[in-house]
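Only one protein chain is missing from this complex, and each of the others stays in its spot.
Let's look at chain A:
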Amino acid sequence: MSRSNKLFGDKAFELLKELERSSQTIPAFDDDGVRQVLEEIKAIFEENVAQASTYNTSGDRSLWPLLNFRHAALQRNKRCLLAYLYERCRRIKALRWEFGPIIPADIKQTLCEPEVQFFNSYSKSLAAYMCSAGYSQGAGQGLDLTNNLRPPKSLYIEVRCMEDYGKFELDDGEVIHLKKNSQHYLPRAQVESLVRQGILQHIA
């Protein structure tokens, strides 16, 4: 039995609560927390194995509830841990939709290595899906699912440039200089991704 006064499953629950509470897009990966939970799982498991074998040899029924209790604690830990990872997965997926195939540097710091890999492979299969979906046959650019995120209200929108972006070429070949603080009236479909990246701001 663990001799410390903390309860089983506390740490795992803490992980989840932290994630839930944070207002950031995605908080830093709690390496330490995850390790502690994994250690707890391992410790519980080992104790159970040890006692299960005494139970087998001695047939002492009084250990039975304890074994069950530990098993439940273990399951709970596992569940919390995986829920934590799954929720992060979900947020990482949202990143792909929001920022496109490249993770912004400041967010990348908060991810752990396997998460970056997950992002990359997710991004790849999403791109593969959009290309291979066959909708592009004869349709020029096909259908970019990450565009058209909101129901269109008007064909053109007024945007203000938030940073020096440089030249931007429209579909009809017109080239616009996007300078900081300049305002433009542009086709919504073509500038939507720039708006989402925060380079342009949609004004009224």
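The definition used in the following text is that contacts are C-beta pairs under 8 Å (C-beta built on N, C-alpha and C of every residue); 3 or more make two chains touch, one makes a residue touch a chain; residues count from 1.
In this text, contacts and distances are computed from a predicted model.
Asker: One chain is missing here; what is its name in UniProt, given the choices "Cofilin", "Mitochondrial inner membrane protease subunit 2", "mRNA 3' end processing factor" or "DNA replication complex GINS protein SLD5"?
Answerer: In UniProt, the chain excluded from the picture bears the name "DNA replication complex GINS protein SLD5".
Asker: Among A:26, A:41 or A:95, which one is in touch with the chain left out?
Answerer: A:41
Asker: Using the definition of touch stated at the top, determine which of A:19, A:81 or A:95 touches the missing chain.
Answerer: A:81
Asker: Of the listed residues A:76, A:93 or A:196, which contacts the missing chain in the full complex?
Answerer: Considering all chains, including the one not shown, the answer is A:93.
Asker: Given that one chain is not shown, which residue among A:16, A:112 or A:162 touches it?
Answerer: Of the listed residues, the one touching the omitted chain is A:112.
Asker: Could you tell me which of A:62, A:154 or A:181 touches the chain that is not displayed?
Answerer: Going through A:62, A:154 or A:181 one by one, A:154 is the residue touching the chain not shown.
Asker: Just the residue numbers, please: which parts of chain A touch the chain that's not shown?
Answerer: Counting only chain A, the missing chain is touched by 34, 38, 41-42, 45-46, 74, 78, 81-82, 85-86, 89, 93, 112, 114-115, 117-118, 121-122, 125-126, 128-129, 132-140, 142-145, 147-152, 154-155, 172, 188-189.
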